[in-house]
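Only one protein chain is missing; all other protein chains are in place.
Think of it as A and B in the order they're written, each chain with its own count starting at 1.
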Amino acid sequence: MITVTMSKPFLSLLTFSLLLFTSACLATRSEYDRLNQCQLDNINALEPDHRVESEAGLTETWNPNHPELRCAGVTLIRRTIDPNGLHLPSFSPSPQLIFIIQGKGVLGLTFPGCPETYEEPRSSQSRQESRQQQPDSHQKIRRFRKGDIIAIPSGIPYWTYNHGDEPLVAISLLDTSNIANQLDSTPRVFYLGGNPEVEFPETQEQQESHQQRYSLPVRRRGGQHQLEEESEEQNEGNSVLSGFSSEFLAETFNTDEDTAKRLRSPRDKRSQIVRVEGGLRIINPEEQEEEEEEQRSEQGNNGLEETICSAKIRENIAHPARADLYNPHAGRISIANSLTLPILRHLRLSAEYVRLYRNGIYAPHWNINANSLLYVIRGEGRVRIVNSQGDAVFDNKVRKGQLVVVPQNFVVAEQAGEEEGLEYVVFKTNDRAAVCHVQQVFRATPAEVLANAFGLRQRQVTELKVSGNRVPLVHPQSQSQSH
Amino acid sequence: MITVTMSKPFLSLLTFSLLLFTSACLATRSEYDRLNQCQLDNINALEPDHRVESEAGLTETWNPNHPELRCAGVTLIRRTIDPNGLHLPSFSPSPQLIFIIQGKGVLGLTFPGCPETYEEPRSSQSRQESRQQQPDSHQKIRRFRKGDIIAIPSGIPYWTYNHGDEPLVAISLLDTSNIANQLDSTPRVFYLGGNPEVEFPETQEQQESHQQRYSLPVRRRGGQHQLEEESEEQNEGNSVLSGFSSEFLAETFNTDEDTAKRLRSPRDKRSQIVRVEGGLRIINPEEQEEEEEEQRSEQGNNGLEETICSAKIRENIAHPARADLYNPHAGRISIANSLTLPILRHLRLSAEYVRLYRNGIYAPHWNINANSLLYVIRGEGRVRIVNSQGDAVFDNKVRKGQLVVVPQNFVVAEQAGEEEGLEYVVFKTNDRAAVCHVQQVFRATPAEVLANAFGLRQRQVTELKVSGNRVPLVHPQSQSQSH
Partner (left out) sequence: MITVTMSKPFLSLLTFSLLLFTSACLATRSEYDRLNQCQLDNINALEPDHRVESEAGLTETWNPNHPELRCAGVTLIRRTIDPNGLHLPSFSPSPQLIFIIQGKGVLGLTFPGCPETYEEPRSSQSRQESRQQQPDSHQKIRRFRKGDIIAIPSGIPYWTYNHGDEPLVAISLLDTSNIANQLDSTPRVFYLGGNPEVEFPETQEQQESHQQRYSLPVRRRGGQHQLEEESEEQNEGNSVLSGFSSEFLAETFNTDEDTAKRLRSPRDKRSQIVRVEGGLRIINPEEQEEEEEEQRSEQGNNGLEETICSAKIRENIAHPARADLYNPHAGRISIANSLTLPILRHLRLSAEYVRLYRNGIYAPHWNINANSLLYVIRGEGRVRIVNSQGDAVFDNKVRKGQLVVVPQNFVVAEQAGEEEGLEYVVFKTNDRAAVCHVQQVFRATPAEVLANAFGLRQRQVTELKVSGNRVPLVHPQSQSQSH
């Protein structure tokens, strides 16, 4: 054996290498988890991880790296838009499903290839300061209100405006694992204009540490055409138009230099939700009620084939009259899927609105063909989720603002609290999501099979099959009363 | 240079860290393989890796981590159910295709939203011990027998019962990479009741070592509602109902405490296949033959649109009269796809039954749009598989009970042995799987092109194109006789 003499630098190198490997291998482990991404021993209720404050609102996002969200292949955004606030035009390669928790607003999409079929109403009279010779035209503006589900296809830019008196609150699902998203599973929101702040810093940081590691040149590249000034320009602004030089934008859109510079909005401090001073005048409050009436009657025409240009993109699922399942003692459930809102066929998404009254139970069931994301709107209750090994991976109270992921086929049951009811929306990653209730399996299975499977006596099986409601909404007291 | 003094603990830490990295990085390598999962230099014939013995049968599974199975994105289960054995209701997020190798039985599915259209025949007369006031009703019971292909959609619970005199043997494909499975590629079987043993211990162990590594709390969590007793309850039982407390089950299903406890079946030792003492009485042997006749005539109605509630889920493909390709000297092939069994369109799966007579050859061919899984039912033979580089990745004898994966576009040829024929079923991961035969390419290609491609003389090309059968089933002797 030899007494070793090791140079200190060598030892440091060794230690340093180890540190290096640690970080590399940790990356590995996270990948390992990703590929076994639904082996969830434990599901947590998730609240937003990050917030971006804007001039006229707030954007809160969930970190897409939560194991639960990686399993479901989605992430979520909650936006609060102040009265007269305008959420700037943006688009995403992932389809989005938005539920309006509170307030009312208008929304404009640009469907490519569709005509501008709306002219601004009475523009010449109501706006004498306008110097334009011809009335302004644009694509359809769509009103929405609390309880609406809104479908935004991938790549379609849309803007939103709060024309009500209270904050507009919306929760959006971004289905990053949707077949329509041909990029990786990182959530991406492209803002056409403005100077938005980063909404998913987790994915951003990853990228930056990655850049540092390889020290790749970012942003400061370009051919010989590129002037020093342009290169500087490109360091500012986060909208897609800020990525082009103002010279090029002026040339392309045939505008003056000042307009082009404003299109790039490099130093705009208002972020993604901006205030409209005095409000948007195109929204005429008098016409509003009538139009809403009209829209509601329109809702009946779903069966007919629609062109994408006039496609209905919203449906109210919170209104009591809209309930698909109802028990006066326990609660009600409404479903929006591609049968009620055909555009959902393209998005491969659907939604469910559930309201449980005090102590009301949504009996054990599972989604046969979808992952589901339960977001609590109001009240409190308890949720139980069981995996394929019979383990209760979630058995906790939930409250307003929390998100719970229920993976495909995991068995779930919800119960409202004793003091207040429970109101939640469920996003589902299938446009024809279907649910199987344990109670229904009991009914559909011959009594003899049940008796042998569970070691029950005939009387017990009969009780199991016959008692209880057909509706999987149960109220403990009411039931024992009615029998 | 400095003589280093290293503390012993530091050194151990170093060594320990290295060990840690080793395991982390090995995980990596397996992931690396996964992403290049079809670079198979070598394909092996696979036999089941694991067995679970139950009261009235046997479950054998293939380890889904075999490179061949990871490439195909599937795994398999072989179940043997004794006479009067009942395989408990279960469901899986992956669609399943089952082939009945031996025996006969009945099967019940629960299609959610479908009515209970069957009443138990003559229940009042044949069963005087029954105290129920009203006859038992349930969803349709379906009979099946040797040679049937049965389709089970994802998330749909089903039970199976052997009402014959010999063991019922079935081989099932679980298509974990199917678009219908929105979880990861781990095979999962959810048992509604009973106390099943783990069927895929490989994926289980992975999970447990994972748990240990992070020491996450498992099973023993829950809000303040949860009593100590419940927590203990949750440590037992592997069915999904065992994940709920008996108190909650009693409340939800409006049953007494004893029934609720039995639903959780925590200490049931019978495992997933249980014995029905005296047999199921709902299966009337006298009616059986008639019904089978009926079912067969029903088979003609495939072209018509069906609702899912009355969908046909089975088709017999082993009967000689059902052959789609036939050579009296070499063998026969039958195909079940979404044209013959429309429900397969939803499963995106199809199957082929092949019977080769002694020395019969199924000439070289490839699956243009599917991976295929060849399972040998009876006899012995030889299979050759060639990859894109012209390497014979498999060239071996195969025997009863072996599974061979043939990846998409890999060229394959089968030949029955000299002493007995070869009988096998092929599962394919496409509901309209199509095959291209080398012989057909010869016929479809102009003689001049073949002559130039292979350096053949005109006479040789003519011989190649004209000789041989149209059917890709060849018998060496018979052919040379007929010419």
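Operating definition for what follows: a residue touches a chain if its C-beta (ideal position, glycine included) is under 8 Å from a C-beta of that chain, and two chains touch if they have at least 3 such contacts.
Treat the numbers as computed from the prediction; the structure is a model and nothing was measured.
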| item | value |
| --- | --- |
| Which residue of B:L97, B:A363, B:L403 or B:V426 touches the chain not shown here | B:A363 |
| Listed residues A:L263, A:I317 or A:A363, member touching the removed chain | A:L263 |
| Listed residues A:F91, A:F144 or A:F410, member touching the removed chain | A:F91 |
| Touching residue (missing chain; options B:V189, B:V240, B:V376 or B:A413) | B:A413 |
| Among A:I43, A:I98 or A:L241, residue touching the chain not depicted | A:L241 |
| Chain A residues that touch the omitted chain in the full complex | 1-4, 6, 14, 17-18, 21, 24-25, 27-28, 31, 34, 86, 88-89, 91-93, 108-114, 116, 120, 129-132, 134, 136-139, 141, 153-157, 159, 161, 180-186, 188-194, 198, 203-204, 206-207, 210-211, 216-219, 221-226, 234, 237-244, 248, 251-256, 258-259, 262-263, 265, 268, 274, 276, 280-282 |
| Positions on chain B where the hidden chain makes contact | 3-8, 11, 14, 18, 21-22, 25-26, 28-29, 31-32, 35-39, 41-42, 71-73, 361, 363-364, 366-371, 382, 384, 386-392, 395-397, 407-409, 411, 413, 429-430, 434-449, 452-456, 458-460, 462-468, 474, 476, 479-480, 483 |
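Here is the rule we use: only the chains that are shown with their structure count from here on.
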| item | value |
| --- | --- |
| Whole-Å gap between the CA centroids of chain A and chain B | 36 |
